[in-house]
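Missing here is one protein chain; the remaining ones are kept as they sit in the complex.
Each chain gets a letter, A and B, in the order it is written, and its residues are counted from 1.
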Amino acid sequence: MDNVKDESRGKEIRAKITDLFCTYGLYVIFVVMVVFFTIQKSNFLTINNILTILKSSSVLGTAVVGMFFVLIVAGIDISVASNMYFSAVVGVTLLNNFNAPLLVCFIAACLSGLFIGIINGFFVAKVKIVPFIVTLATYSVAKGMGLFFTNQKMLFLNARSMELAKAQFLGVSAFIYIFIAIVLIAHFVLTSTQFGRQLYAVGNNLVGANKMGINGAKTIFIAYVICGGLAGIAGMLNAVNLSVINPNFAQGDEFVVISSSVIGGASLFGGKGRVLPGAIIGIVMVQAIINGLTMMGASAYVYTIFRGIIIFIAVMADSIKFSGEIR
Amino acid sequence: MEQIKKLIKSTDAIFWFLIVFFIVSLIIVPGFSKTSTIKSVLSQSCVLMTLACGVHLTVLNGGVDFTSAALLALTSVIGGSIVSTNGPFGGSAAGIILGLVVMMAIATGFGALNGFSIVNFKMPSFIVTMATQMIANGLAVVYTGGMTVTGIPDALCHFGSGGFGIIPYTLILALAVAIVLHIILSRTLFGRQLYAVGTNPKVSQVSGISVKKTIFKAFLISGICAGIAGIIMLCQMESGSVNFGGTMFNDIMGSIIVGGTSPAGGRGKIPNTVMGAILIAMIGVVFNILNVPYYFIILIKGLIILVAASIDIVAVKNSNSH
Partner (left out) sequence: MENLKENQNEYILQLKGIMKSFSSVKVLKDITLTLKKGEILGLVGENGAGKSTLMNILGGIYQRDSGQILLKGKEFEPTNPKVSGEAGIAFVQQELNLFLNLSVYENLFITEMKKNRLGVIDKNTMKKITQSKMAELGVTDIPADALVGSLPMGKRQMVEITKSIMRNAEIIIFDEPTTSLSNTEKIKLFDIMHKLQAQGKSIIFISHILEDIFAETDEIAVLRDGEIISQTKTSDTNTNIVIKQMVGRELTNIYPKCEKTVGDIAFEAKNICQAGRFDNINISIREGEILGVFGLMGAGRTELLRCMFGLDPMTSGHLIYKGKEITPVTPQNCIANGMAFITENRREEGLLLPKTLRDNVVLANLKELASKMSFINTAEEKKETDQMVEELSIKTFDASRQVAGTLSGGNQQKIVFAKWVLREPKVFFLDEPTRGIDVGAKYEIYSIIQNLAKNKSCILMVSSEMEELMGVCDRIIVLSRNVITGEINKGEFTQELIMKYAVGGTK
């Protein structure tokens, strides 16, 4: 009898440790890294640097907000980086060749993103192909289209874009305001509209949602479209920030976006995630680490390894939590 | 006549696609019928075939393995540096053997890591393998600082470029891998278990099959195949580079899905994936000859996956309604 008691106590303790790790582990790691960076480079924690981190967070952060929508319905979109590329190309083409005002370019980029999102949504929700296969395919399609329009060459932005790149209000970059605005709008949609709440319902129990009369397929479709549109805007922001679009624009950023989302509280298994403050926390944490690495002069490969490790740990925590909940 | 009809009915669509594409290319693509071109197609399909066959096992389970392509880079640079004439063993036989063994060990190790994470933490395979892919890629760059590894011994180079007339040596190795895997899947205990688990894990468990062990083995074997593919790549390219395998995951999934294996798991034969790989390689070579720009190539490849996967879903729906 005692053996059984000891065994179950042991199990309890292990379960508690796992639980603690999953909930707080990432934050602990983050704090450790921040401390490490600050020790190495004293100007890591300066206002200036923090503002830089926030500014670059705003770019991918926009895509993170979009990814939340897809993750909430238990989907995934690995085409976001190519989407960003393609949409940026469209927007910048309008900027350079048609002298369109910046706002119009952004709208055009958003529309291009929506287009990719529609393709994704259609094949996932209507044809019902597994999401990662669909978005894997559109990853190539979007990239191909982008390369086509740029003839596989670099594309420099018209000097007008610098207006936005340098724009500040109260000492804080315009980008941050744009990002916050998008977060607030998304937060509103997700928490205060029927559609938003239905997204969570569909992600938690698709069969049940359909039974109750919610059009699950349509809800999922719209989630992918929104993700696409926001990726389009993120692409344009990225282009303005860099002033140039290289053929390897946003390469590998899909993982930064996905891991930021998962770190920010969304789950690959659906039904969870608050963009406010989740999306912000997630992207800032990841971006801070990337920033720290840059300051330390880390070579390119270090980023790839870090991105891999971060997403691995984030998803591991998510998976463990999820399998805990089911039982 | 009956026999012929039966044969036609039992061969899968991919076979016909391959034949048709081949014939059409012979006709309209200039220079396609040259032996050097055919040899090029066969050569280029080797690495893809080996990788795709390994990943095939993971797809049978409804999953995927993205690490394979990155392992090409990692194994080729580490292995390359060991076997190299500029390396610590000066290109000797001992160095070659050690290098190849190390390559296999690394690839298998990653396969085991993938399998372990997926089975023990119940993480979705696509994320796990994408994460390990990035780590593998990063490690490859760490190791070489971005430089290409050269000085591959003649023996390996000869293996990579030589052949029996039109049949490259590397193709023989790749086909050997494919044949072994085909035999494993169709004739052995593990093969049956894998198909069962991919069709319905609950039924498999009640019937006494260890679902966890089966899935783990699938990813382990995929890693082993990646190691072999890395060896082939090293010999064919006569160098080791971090750039190897860059966009190959597209081609791998393409080979498998176009071959007729369902991404949902449970069915799909190796020979079909082999034909799928040859077809994809052929398309690549044709595009090369026709000077098709890169953007068009990846665009088409993406569309191929979408179309093939859609056809698969529709076909399954139709057969279910009977």
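Assume a residue touches a chain if its C-beta (ideal position, glycine included) is under 8 Å from a C-beta of that chain, and two chains touch if they have at least 3 such contacts.
Just so it is clear, the structure is predicted and the values come from calculations on it, not from any experiment.
For the chain that is not shown, the touched chains among those present are A, B, taking the whole complex.
Residue-wise, the contact with the chain that is not shown comes from A:Gly271, picked out of A:Gly75, A:Gly271 or A:Gly308.
The chain not shown here is touched by just one of A:Thr150, A:Gln198 or A:Gln287, and that residue is A:Gln198. Residues 187-193, 195-196, 199-200, 202-210, 266-267, 322 are the ones on chain B that touch the missing chain.
Contact between chain A and the unshown chain involves residues 4, 188, 192-194, 197-198, 200-201, 203-205, 208-209, 211-214, 271-272.
Rule of thumb we're sticking to: only the chains that are shown with their structure count from here on.
For the pair chain A and chain B, the distance between C-alpha centroids works out to 30 Å. By the touch rule above, chain A contacts chain B in their complex via residues 76, 78, 123, 127-130, 132-134, 136-141, 143-148, 152, 252, 255, 258, 268, 299-309, 311-312, 315-316, 319-320, 322-323.
Contact residues of chain B toward chain A in the complex are 64, 117, 121-124, 126-128, 130-135, 137-142, 145-146, 249-250, 253, 257, 263-264, 293-303, 305-306, 309-310, 313.
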